[in-house]
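For this view, one protein chain was removed and the others were kept in their places.
Labels run A, B and C following the written order; every chain starts at residue 1.
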Amino acid sequence: MNNPIDDLLQQLRQFRDERDWAQFHNPKDLALALSIEAAELNEVFLWKKPEDADPARVREELADVLLYAFQLADKYNWDIPQLMQEKLSINAAKYPADKARNSAAKYDKL
Amino acid sequence: MNNPIDDLLQQLRQFRDERDWAQFHNPKDLALALSIEAAELNEVFLWKKPEDADPARVREELADVLLYAFQLADKYNWDIPQLMQEKLSINAAKYPADKARNSAAKYDKL
Amino acid sequence: MNNPIDDLLQQLRQFRDERDWAQFHNPKDLALALSIEAAELNEVFLWKKPEDADPARVREELADVLLYAFQLADKYNWDIPQLMQEKLSINAAKYPADKARNSAAKYDKL
Partner (left out) sequence: MNNPIDDLLQQLRQFRDERDWAQFHNPKDLALALSIEAAELNEVFLWKKPEDADPARVREELADVLLYAFQLADKYNWDIPQLMQEKLSINAAKYPADKARNSAAKYDKL
């Protein structure tokens, strides 16, 4: 039995291939598509307090971001939990808990 | 034993709480942070052919996008594979394979 | 005597040509560069109340957005005030004052 991430990746490949979309899916345009979905996600919050955004729309736009993020990772044959795990360790080192506590400053301003 | 997604979510919550960052993590700013990371991902490709971008940098910036996407989903207590699965079904209906084949057009132009 | 917009455009062309950057300045990458600067502008506001963002940094990042916007318009040989004027008229028609008053809704939801 597959895990849920592999299931999704397999379905995304099938979705792409049934439409012959591999020709468009170079990593630069996949990253661009991801950022456009990120903007659509932001649009749900535009001119609003955070709690006034419609969760159903947030959910859909966030899903589109994730679907492109998974496809970009898959393009490079990367293991998704592993790349996240590695970056989380890097971030933990960049933002030591005792310096970063209660601060929204960027790591180079801590 | 946890699955890798739950493992990551648990570590992200711990990372946040050790730094008292829950005060900053409203969904509007999480979405904004995600889109800023998406722009940093795009920057790796800027002025370049897709194949000339440095994969190590793509990997790190994509990881940051995913880390914020997971935190935003977690903020709403959503199951991540499930929300992706649902949107993939919606997208499959919006882009019927026979109409969308070989086309980069948006669904409302098919 | 030139007007300030033509002055800026002429300086931007000289800036580009002294560095032989015309080779990179296709409109797709100029638009991408613009959106990356827009994200840097957003980063000044991240995790903050609008009034707590540092105006000096807002000013610099907004300037970078404008510099790329002007270069993109110039790439197409467009008159900048004229294209803005035209779109402002379109927006006024999309958002009739009596319907749009006090509403942050998108035009297709008015």
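Here is the rule we use: contacts are C-beta pairs under 8 Å (C-beta built on N, C-alpha and C of every residue); 3 or more make two chains touch, one makes a residue touch a chain.
Here the structure is a predicted model, which means the values were calculated and not measured.
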{"item": "Subunit A residues that touch the omitted chain in the full complex", "value": "24, 29, 32-33, 35-36, 38-40, 42-43, 45-47"}
{"item": "Contact footprint on subunit B, counting only the chain that is left out", "value": "32, 35, 46-48, 104"}
{"item": "For subunit C, residues in touch with the removed chain", "value": "3-5, 7-8, 11-12, 15, 18-21, 23-24, 26-29, 31-32, 34-35, 38-39, 41-42, 44-45, 48-51, 53, 55, 58-60, 62-67, 69-70, 72-73, 76, 78, 80-81, 83-88, 90-92, 95, 97, 100-104"}
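Following the convention adopted for this analysis, only the chains that are shown with their structure count from here on.
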{"item": "Distance from subunit C to subunit A - Cα centre to Cα centre, in angstrom", "value": "26"}
{"item": "Inter-centroid spacing, subunit B versus subunit A (mean Cα positions, whole Å)", "value": "1"}
{"item": "Per-residue multi-chain contacts in subunit B, two or more chains", "value": "24, 29, 32, 35, 38-39, 42, 45"}
